[in-house]
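As structure tokens, the structure follows; a few thoughts come after it.
Removed from the display is one protein chain of the complex; every other protein chain stays in position.
This part shows chain A:
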């Protein structure tokens, strides 16, 4: 594999992990615009534990991910009291606050960034992304995924059915934060360097776009969205400086035509019906 291709696939792997971190709360109707903050917790957590305590990657990554998940859990309860634009703003602010804390934390290098000695190669990163996809596919086959959609569709009815709407929402938010932390941990370990400036609002917004573009109705949407957003700009390289303009125009047109995203439940149903008709 060429260095260029490996580099692109590593970025794709990180984007896929991040997309699923946003997808989990979004499947329950919650927009998390602060996902970069949780990635930062994972990244700095893994960096600190491997550097300062000499932990192995195998120990540091789960602990760093769990730390991000725990922060998601603790913050989730008050933050998820808000809805709609207020929730978006609250999570946006949360992401900024977390990044600002690391920016000012001298023990992890402050604004100068933090260099790691441990290293995760590209194949480790690929395995991590494949692992996240498999876990998400597994979850999508469970009642938990069903309840995410139920809570998003009609929280009042879900509540009357006995589902803890708040419990499901907080669980989705915290799990998403954990996945973000997992991705952030490998990001730090792969690039051997973290700086708080990387975990900015653009990173959060782009990740949300992956999911919106791919579609939040099915578990395949985030994967499709992350692949498109990572690979399409590379394919448009021939356009040189125009490529981002072409790309942006395409996104606007696409979202106007198909606001529910690329992959939807009715799309799957259409395929299923066609295959049933083909083999009566």
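Convention: a contact is a pair of C-beta atoms (placed from the backbone, for glycine too) under 8 Å apart; a residue touches a chain by one contact, two chains touch by 3 or more; residues count from 1.
Quick note on the criterion: contacts and distances are computed from a predicted model.
Student: Determine which name in "PRTase-CE domain-containing protein", "Branched-chain amino acid transport system ATP-binding protein", "L-lactate dehydrogenase complex protein LldF" or "Anti-sigma factor" the UniProt entry assigns to the undisplayed chain of the complex.
Tutor: Of "PRTase-CE domain-containing protein", "Branched-chain amino acid transport system ATP-binding protein", "L-lactate dehydrogenase complex protein LldF" or "Anti-sigma factor", the absent chain's UniProt record names it "Branched-chain amino acid transport system ATP-binding protein".
Student: In the whole complex, not just what's shown, which of A:56, A:104 or A:265 touches the removed chain?
Tutor: Considering all chains, including the one not shown, the answer is A:265.
Student: Looking at A:56, A:104 or A:142, which residue reaches the missing chain?
Tutor: Only one of A:56, A:104 or A:142 touches the chain omitted from view, namely A:142.
Student: So one chain is hidden, and I want to know which residue out of A:169, A:204 or A:217 touches that hidden chain in the complete assembly.
Tutor: Per the contact definition at the top, the residue touching the missing chain is A:217.
Student: Hey, which chain A residues sit against the chain that's not shown?
Tutor: Within chain A, the residues touching the omitted chain are 138, 140-144, 146-147, 149-150, 153-154, 156-165, 217, 265-266, 269, 272.
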